[in-house]
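Here's a structure for you.
Every protein chain but one is kept in place in this view of the complex.
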Amino acid sequence: MSDTAITAPTTRPSRVATRRGVFGWVRDPWRKPRFLQTLTWGYLAWSILPVLIAIMFSFNAGRSRSTWQGFSFRWWYQDEFDSLWRDQDLRRAMVQTFRLAIATVVLAVPIGTAFAIGIDRWRGRISRTANFAMLLQFVVPELILSIALFLLFNKVLKDLFPLGTYAQIVGLTTFQLSYSVIIVRARLLSIGPEYEEAAMDLGATPGQALRRVLMPLLMPAVLASAALVFADAVDNFVTVRYLSGPASSEPLSVKIYTAARQSPAPSINAAATVMLVSTLFMIAIGWFLSRRVSKGDTSGADAVFTGL
Amino acid sequence: MPRRHPLEFSRRDFLRRAGGAAVAVPSLAAILAACGKPDEPGQTGSQARTLARPDKPVTLELNGDPIGADTPIEEGATLQVYNWSAYMYKKVLKNFEDKFGVTVEWTTFNNMEEGIQKLAAGQVDADVFFPTTDYISRLAQQDLIQPLQHALIPNMEANVWESFWNPGPFYDTGWRYTVPYTIYTTGVAYRRDHISDSEADAQGYELFFNQGAAGKISYYDSYRDALGMMLLRNGVTDPNSGDPAAITAAKDAILEMLNTYGARLTINGTYAKLPEDEYWVSQSWSGDIVGAKWYLPKGTSTDVLGFWYPEKGLIGNDTIVIPKNAKNPRLAHEFLNFFLDEEQGYVNFADWNGYQPPFTTIDPSALIDDGVVPEQLDRAVVTEDMFTTAYIQGELEPDIDDLWLAAWNEIQAGG
Partner (left out) sequence: MAEAPTGNEVTRRRRSRSDRRRSTATTRETGVWYPKAYWPSFAAPGVLWLAVWFLLPFYVVLSVAFGSVDPAFRLAEPTFQFWWWDFSTFQETLEGFYVAPAIYQDPAIRTLTYVIVASTVCLMVGYPIAYFTARHAGRWRSLILVLLVAPFWISYLMRVYAWQSLLQPDGYINDILGVVGVEPILWLSGKQFTVILGLVYGYIPFMILPLYASLDRIQQSHLEAGRDLGAGPARTFLRVTLPLSKQAILAGLVIVALPMFGDYYTNDLLGSDATSTLGNMVDNAIVQAGQQPAAGGLAIVLMVLVLIPMLYYMRETRRAISRTS
């Protein structure tokens, strides 16, 4: 309810004749700022339309991704060698994408949550250094981190830990750790320590206070960070490309990137659509779950999902 | 509301913390001090090796024994193939999978340097690898490839040109480590609907500097091919030249082509973009232009594809090798044998990649009649005698290679 007195009133005074049509929209003195409105909707269209068009082209009958040649499912399952479903390569890539994403969530979210809780409460030099390292890792360009990890695996851990799926999981977790920490930390800060203190005043041990009081309050943030980490892990192509080994360790994102630099067929559009749908699906689940967990206290969930 | 801001910081704090992190590191370094100091570069090998050239063939030393001829075929294995993309017909791979009941996994590289780097660094596990000939000697010496068991590859002597096995190619006499995969020349592909044959004949390499095709020119993103062709265009007759002036001139020519004529560096310009009329002129291996017909949009006839090649141009062949640490060496041998099979190799070429295999069963003059090679691409057909006259690129000495790479670096930085 932030736009009340200063901006447009919610009901128009009856004596002002309401004008219809475009002319009315332009001349209406209670209109929203015309320029800003056009700009915003224009931006939204510019932002979303290309993706929708790309999805549309995955159903293209021909080989082009820029000229429409008719509708078909050729690139989804019909083409014998190159369609998304029949191409062994792309199928393996799909499996790899989800494998990496799930493994990353399983690693990054617990470590990140624990890290956030620990850093928030712990005073001390090491704590602040660790905090700094974590923030640094958030803004460092992914290329640098990927190169560093690549060299680590390639030169130091050459025989112990080869490049491939495990290396990719390590890289992804390292990269996503800070997202998890930041989201959980933000939520922690807004919760404050009062609830735990109250619980312990009433006789709970620290462990109980944590488990029974803090964690439920923190759940929306944890779920939100899980959804975000999943989405980012699915979409990641810089780190996984550098840390990939044989072809089977290349997820969809890397296949799309490699193909996009050469001559992609619409099966790549189909692959990208799959990535998109799975991400949106996980986000929806995460959002839904976090709303249920917070049981009506919606401010937390929404704020966390959008207040990044 | 926050009681203490997470980003509360000062520069002094930052330096202190960064210092704290830095202190921990040297102690780790002390642990690593057990590793010896890196030696001064290369007492091993590079000086002791002569570089293979067509007039100076090289017999590679055996770095071990080939696998026994009675080694059983690995059952149900996954064969790891490391190759250029789009270079093998998936149908032929499927035939191989069906015949032996195995799976084939194909990891790709974008250019030879990247492929070698990843293999040498152990980043890719491969059972089969497709290097160009200038790396064979180094690969063998560094123990990265294994000697072949000839008894397991009977198709070599049955189907392949004799020069490849008796006495064997100049880079590997006695075919100890390699079998040939494809033979190709490097010329200039062009769209015949925009540039007439006579114009192409007259211009030759100058097609890259054709004002009418400006913005629609592509060139290979691979330093040996790129600089090599420009050397020939500038009149230098040694494609392995170490002359700094010649290399600089070649580099400048490429930069001029990129900047003034809007050319693009890409590895698939010929087969992917030329058929779609995005490029009118592109540097092209002979196989690329022959295979381009599969990428033509519906309704476009193969007449639009043209290929120019001089009297004496660049020629070469690709090879297949088996890396030393291949997990399925026996199956790998079967793979090599499979691609040397007259039928499988032919189908791979005629129905897919357009790259001729050096088979005795293929009559170059019949290729046009059979419709495999369109008539106007007759210069893309490779015959055995061409190998004696054309220019072959071989391995470069390290310091000359540095010159080439420095020039290439400058090109990649956008000049």
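Order of writing sets the labels: A and B. Residues in every chain begin at 1.
The rule we apply is simple: a contact is a pair of C-beta atoms (placed from the backbone, for glycine too) under 8 Å apart; a residue touches a chain by one contact, two chains touch by 3 or more.
Nothing here was measured: the structure is a model prediction, and the numbers come from that model.
**Student:** Can you work out which residue in B:114, B:162, B:206 or B:303 touches the chain that's missing from view?
**Tutor:** B:114
**Student:** Identify the residues of chain A touching the omitted chain, counting contacts across the whole complex.
**Tutor:** 2-8, 32-33, 35-37, 39-40, 43-44, 46-48, 50-51, 53-54, 57, 64-67, 111-112, 114-115, 117-119, 121-124, 126-127, 130, 133-134, 136-137, 139-145, 147-152, 155-156, 170-171, 173-174, 177, 181, 193, 197, 200-201, 203, 206, 228, 231, 234-235, 237-238, 253, 256-257, 260-261, 264, 268-269, 272, 275-276, 279-280, 283, 305-308
**Student:** Suppose we count only contacts with the excluded chain; which residues of chain B make the list?
**Tutor:** Output for chain B: 1, 3, 5, 7-11, 14, 21, 24-26, 28-29, 32-33, 35, 37-38, 41-42, 44-46, 113-114, 116-118, 120-121, 138, 141-142, 215, 258-259, 262, 264-265, 276, 278, 398, 401-402, 405, 408-415.
The definition used in the following text is that only the chains that are shown with their structure count from here on.
**Student:** Just give me the whole-number Å value for how far the CA centre of chain A lies from that of chain B.
**Tutor:** For chain A versus chain B, the centre distance works out to 38 Å.
**Student:** Where on chain B does chain A make contact in their complex?
**Tutor:** 1-3, 6-7, 9, 13-14, 17-18, 20-21, 80, 85, 90-91, 103, 105-108, 110, 121-126, 266-268, 272-273, 276, 295, 297-298
**Student:** Using the touch definition from the top, list the residues of chain A that touch chain B in their complex.
**Tutor:** Within the complex, chain A touches chain B at residues 62-64, 81, 88-89, 92, 125-126, 128-129, 131-133, 135, 154, 158, 162-163, 185, 189-190, 192, 245-248, 250, 258, 261-263.
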